[in-house]
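Of the protein chains in this complex, one is absent; all others appear in place.
Entry: chain A
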Amino acid sequence: MVHRADVLQSFKKNGSIVIVGASLAGLRATEVLRKEGFAGRLTVIGDEPYEPYDRPPLSKQVLAGWVEAEHTTLPRQHPLDDVDWRLGIAATGLDLRAREVHLADGQSVDFDRMLIATGVRARHWPKEDEARLAGVFVVRTRDDARLLRQKLETKPRHVLIVGAGFTGSEMASVCRDLGLTVTVTERSASPLIGALGGEIGSIAGDLQRQHGVDLRCNTTVTALEGDAERTLRRAHFSDGSTLDVDVAVIALGSIRNTEWLRGSRLAAGQLGVACDAGCRAFDINGIITDDIFVAGDVARFPHPLYAYQLIALEHWGNAVAQAEAAAHNMVNSEAERRPHISIPAFWSIQFGVNIKSVGLPPFADQVVIMQGSVEQHRFVAAYGHKGRTVAAVSFNQGRWLPYYERLIASAAAFPPTPPAYDVPIPLHPVPAKFPAANAPTSTPTIALTGYAPDEICATYLEEPPMTPVTVESGGKA
C-alpha cells in the first residue's frame, strides 16, 4: 500500500510545479514553495519581460517622477536562483488531461501542480481607433507608467482622466502636484463609489475639487477626437460639451486575464477563476480540482465574513496572503491545509490623504462616521450590513483601523461602540449608497461575484454581452 505521506514527500523532492503569472502573487508563492521545502522543478511564466515588480508605486511615485519605473522590482525573501523563469512569454492554454501549460512561443511546460496567478490587465478605451491616438494612455504595467511619465514631463496643457476609481484619482492627484490642469470624468455620482460607496465617495470628490481638479461626475466621455496626425486634440462629453485635451488617461478598471483558460474546463471566465478557501480551483461543473490552485486578483473565493459569497479582490494584500495560503496548501497534507480567510485591507494615497480600508465596504447597506472630522478629512467611517459591522474606512486616521478590524472579525453589532469621544452620540447611520450590483463603475477593486462556481456569468459567452453583467464589467466612463 502506498502511503499518502510518502507520495507527498516524493512530490516535494521530485515533483514539478508551474506558476502562471510573475507578479506579486506569483513571486510570493514561489518564495513560500521553496521556504516550505519544495525542492522539485519550479517554473514561473510571465507575459511581461521583467522580474516581478510592484505595481502600486506606478500611479504614485513613478508618475510623480521620484522613482524610475525600472526601480520597482520586488525584493525577494528567499533565494530563487534555481527557479526557471520564463519571462516575456504568455501562457496561451491549459490542458488539464495532459497536465500541460501551452506557451505563446509554441512550447509547453508539464506539471504535477499548478498555480494560476495571471491577475488583471487595464481596460482600455473601447473604441480602438480612438484608443490608438497619440496621447491616450492606460496605466497598469511598468511600461505604461514610463510612457505616461515621459508625456507628463512635456508639460501637457490639459490632462483628462477618464474614471475616478483609485488609480484615476491617484493619477489626478499626481498631475495636480505637477501643476497640470486636470479634468476627471466619472459616470457615477462620486469618485471611488464602487469601493467606498457614494456617501464617503462624495467626500473624496470634495477633496479633488479643493485641490483644483475639474471633477465632472455623472458624466461620460463619448468620443476622443484626433487631428490629421492621429494625435489626441479633444474630448466629447455626454452633456454635449467638448474640451481640448492633449492627454487622456483611461482609468476604467480592469479585465481578468482568464482568456487563456478558455476550453480548459476550469470555472474560469470574466469574473475570474473560482476556487475554494484553500485556493483550489473549481472545474466548470463545480467539482474541486486537486492540483490546480489560484491566487491574487484573478481568483474568486468564498469568504465566511461575507456569507461565503465568492469575492474577487484587486488588493495588494490579498495577492500576498492568498499566494502564501495557496503555496502552503500545494506542498502540505490535507490535515495541514490553511484557509485564506484574512480580513481584506487596502490603502490609497491621494491629495495628501491616506485612505485605508479594512473589511468589505461594498457588502454594506449603511455607513456612519465614527470619529474625527469629515471637514478636516480626518475621520473613520464604519460600514454595516443588516446590523453587523463589515468594514471601516479611514481618511488620515489609519491607526484606528486595527480596532475596527477586531470588530469586523467578531461580527460586532452595527453601529459599533466608538473608541473616542469626538462625535455626538447617538450615531446616525445613513445609506452607504453603493451602486446596484449590475451598474458599471470604474472602481471595481472589489467584486461580489455570486455563490455558484458554475454560474453562467462565470463562463465565456461567445460574444461579449451588450450590457455589463457585474460591477467589474465597466464600460464607458
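The rule is short, and it goes like this: contacts are C-beta pairs under 8 Å (C-beta built on N, C-alpha and C of every residue); 3 or more make two chains touch, one makes a residue touch a chain; residues count from 1.
Simple rule for what comes next: contacts and distances are computed from a predicted model.
Undergrad: UniProt protein name for the omitted subunit, picking from "Autoinducer 2 import system permease protein LsrD", "Ferredoxin", "Ring-1,2-phenylacetyl-CoA epoxidase subunit PaaC" or "RNA polymerase sigma-70 factor, ECF subfamily"?
TA: Missing chain, UniProt protein name: "Ferredoxin".
Undergrad: Consider the whole complex, including the chain that is not shown, and state which of A:V18, A:V32 or A:M370 touches that chain.
TA: A:V32
Undergrad: Of A:K60, A:R176 or A:H385, which sits in contact with the chain we cannot see?
TA: Selected residue, touching the omitted chain: A:K60.
Undergrad: Return the single residue from A:C217, A:I250 or A:V320 that touches the missing chain.
TA: A:V320
Undergrad: Extract the touching residues of chain A with respect to the undisplayed chain.
TA: 28, 31-32, 54, 56-57, 60-61, 66-68, 70-77, 79-81, 316-317, 320-321, 324-325, 342-347, 349, 352-354, 356, 358, 378, 396, 398-399, 405
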